[in-house]
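I'd like to ask you about the structure that follows.
In this view, the complex is presented without one of its protein chains, the others remaining in place.
So, chain A:
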Amino acid sequence: MPRIRVEVDGATYEDDVEPRLLLVQYLRERLGKVGTPVGCDTSNCGACTVLMDGMSVKSCSVLAVQADGHDVTTVEGLGVDGGTHPMQRAFHEEHALQCGYCTPGMIMASLDLLRDNPDPSEDEVREGLEGNLCRCTGYQNIVKAVRRAASDMREPGRQEVTP
């Protein structure tokens, strides 16, 4: 079994993993990072989105071995000192979640979106989140939340696009 070394939410892990093990399974089943859920088996829903070296990936479409040597951030690693990240706060402020199942993936995908485009238009947010499905919100408040977070994060002293 291959041995991998990954940094997840600030801690380093070394594990032997089966080659077929998906990153999302590794996170959930081996590391107990259950904050990242699974919504599909075809890489369509985006529920499992995490950041790998700051870029969003659907962790159900990445093998754990591919994460070897990389830095992974899940929703559980956002925010510092027990606080929450501006993106998390914006989702709360704008009522951008209902059941919350899509939320971790939405938050992670949105962070990547803002990395490329710190001031997206409404259409740009909609297109940027095309790979993340939500069944509850109709997306309107998610779009609002991302734009609010973008504006909060552009303020001086709040440049924390990635945690």
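The rule we apply is simple: a contact is a pair of C-beta atoms (placed from the backbone, for glycine too) under 8 Å apart; a residue touches a chain by one contact, two chains touch by 3 or more; residues count from 1.
Convention: contacts and distances are computed from a predicted model.
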item: Hidden chain of the complex, named as in its UniProt record, picked from "LAO/AO transport system kinase", "WD40/YVTN/BNR-like repeat-containing protein", "Acetyltransferase" or "Carbon-monoxide dehydrogenase large subunit"; value: "Carbon-monoxide dehydrogenase large subunit"
item: Candidates A:I4, A:L23 or A:A47 - the one touching the absent chain; value: A:A47
item: Contacting the left-out chain in the complete assembly, out of A:L23, A:L51, A:A64 or A:V143; value: A:V143
item: Interface with the undisplayed chain - residues on chain A; value: 18, 20, 28-29, 33-42, 44-45, 47, 74-76, 78-79, 84, 88-89, 91-93, 95, 97-104, 107, 122, 125-127, 129-143
